[in-house]
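The complex is shown incomplete by one protein chain, all other protein chains being positioned as in the whole.
On to chain A.
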Amino acid sequence: MNTIDNTEIYDAIVIGTGISGGWAAKELCEQGLKVLVLERGRMVNHITDYPTATVDPWDFKYRGLNNNNDAKTQLKQERSGYVTQDKSKHWFVNDLEHPYSETKRFDWIRGYHVGGRSITWGRQCLRLSDLDFEANKKENIAVDWPIRYKDIAPWYDKVEEFIGVSGEKLGLPHLPDGIFSPPMDLNCVEDEFRTKISKNYSDRYLTIGRFANLTGDKVHVGRSKCMYRNRCIRGCPFGAYFSSNSSTLPAAQRTGNMTLRPHSIVHKIVYDTQKKLATGVEIIDSESHEKITFSAKIIFCCASTVASTAILLNSTSKRFPNGLGNDSGELGHNLMDHHFKVGATATIEGFDDKFYTGRRPASFHIPRFRNLKETEKHNFLRGYSFQGSASRTGWSRAIKELSFGADLKEELFKPGPWKIGMTGFGECLPYHENKMVLNHKKLNEWGLPTVDFDCEFKENEKEMRKDMMQEAVKMFKAAGFKNVAGYDEPCFPGNAIHEMGTARMGRDPKTSVLNKNNQLHSVLNVYVTDGACMTSAAYQNPSLTYMALTARAAKHAVDQLRNKKF
């Protein structure tokens, strides 16, 4: 790794290899640029570095339970409720090595390795619409998005074609259809629920989620169809779901234009006052602690919402004493996430003679139905969707019983009654006071400042949650399901692992950090295309939008370079 040339001036440096970094690498390399891709974590090669991909429960010493020794090192990652299990804990950081502080609780769930969280993402691919892009302006909230659906639509097309998204077209204006491979099946009970919803509501729909798992016969280089193992979070030996490791990084590699350097912690972007451009980045090798400067004509920040902004905040200079490109003072502010963990569960009578085969790595989706019309009046702005699934219960149905004996044992081999559950995913408004800052009092092992969070869900989100639970309960009851129970569990920002904002796009350099092309208003060869750029959160799972914006920005950067702007 030390042999990588730091005297060469690369055409571009991409910081980060997650879902955005992978796209930046692919697009820039395919356009013929010489690209240095920097990743702070270890190398992860597709397939060969997925240690748990084919491991069965009984092969884990603790059958997948998290043991106390390991748990101590991932207390914050564990807040997710699922990522620190044996099957996936190696994809998430050691909190002792990578500390952060919280003025208010923020669950920062991170993966430091090549591929980042693209290995473990939820794979749900939902387009934003003009309902989302226009909302801030119409409601006079924060600032207006500098783009509209038509600006991003072709890039959604491009991304979907490459990554492969299975799903069903619905023709809804507020959830635009994409380029889909055949949808996965709903099971019998979900299908029943879909029918009942269509009967009970004129404006609500249930569809199978739109997931980046391959179905159908379209060829994707080096990847094959979903085998319905539902072990995506471990890394897929079939390359059946989209990740940087399975898809974009190999594509970048094939061009011969990519240099990938793991163990490279970028901590500063170097600014040239004369040129008014960035000239490169400073890194610390995470293993040797060696400091190196790499030079490039274009910088893509794709380190993740919080990490990209932390790098910008740390990139101070005489011209930018508060962080690179931070003339507006908005850098680090307007931090958002989705709020969820609110919904309902129920049981279903009948269907005892029905079952399913295979393990579907996808949930059903009920698109947003609130505040679609301006005439609607609710106690909150914006809206939410539901995601959920129905299944037959296994042995765990007997946990809350005191039964015992041979009959119990035999009974629990058989599939139990059906149950169904769904959780809402709600939009969080952008609030200036929800922020992250650098904590210079607490340095990490490399002597770099850490991050402090001060972020909370507020009245609009709380009011929305009441409606989310109420409507989930109503929909299950109206469908004739039994034992309907609503729930509203504590939910802290970060927990949905959809953190976004902190370097928002906008039209005015005085009130935003990035322009409509994801360039820093004041340093045009620095692009930020990960979640940091989001002007509002919308309710949709955001990764697809990051990918589309990254591909769009990469095209812009290449054009600028060709036109000798940088």
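One rule holds in what follows: contacts are C-beta pairs under 8 Å (C-beta built on N, C-alpha and C of every residue); 3 or more make two chains touch, one makes a residue touch a chain; residues count from 1.
In this section, contacts and distances are computed from a predicted model.
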Just go with whichever of "Amidohydrolase family protein", "Na+/H+ antiporter subunit C", "Gluconate 2-dehydrogenase subunit 3 family protein" or "Tetratricopeptide repeat protein" UniProt uses as the name of the absent chain. "Gluconate 2-dehydrogenase subunit 3 family protein"
From A:Gly405, A:Gly447 or A:Pro490, the answer for touching the chain not displayed is A:Gly405
Touch assignment to the omitted chain, from A:Asp185, A:Asp203, A:Glu489 or A:Asp508, lands on A:Asp185
Which of these touches the unseen chain: A:Arg42, A:Arg105, A:Arg229 or A:Lys477? A:Arg229
Tell me which stretches of chain A touch the chain missing from the display. 54, 56-59, 61-69, 184-188, 190-191, 227-229, 352-360, 392, 394-396, 398-406, 408-410, 412-416
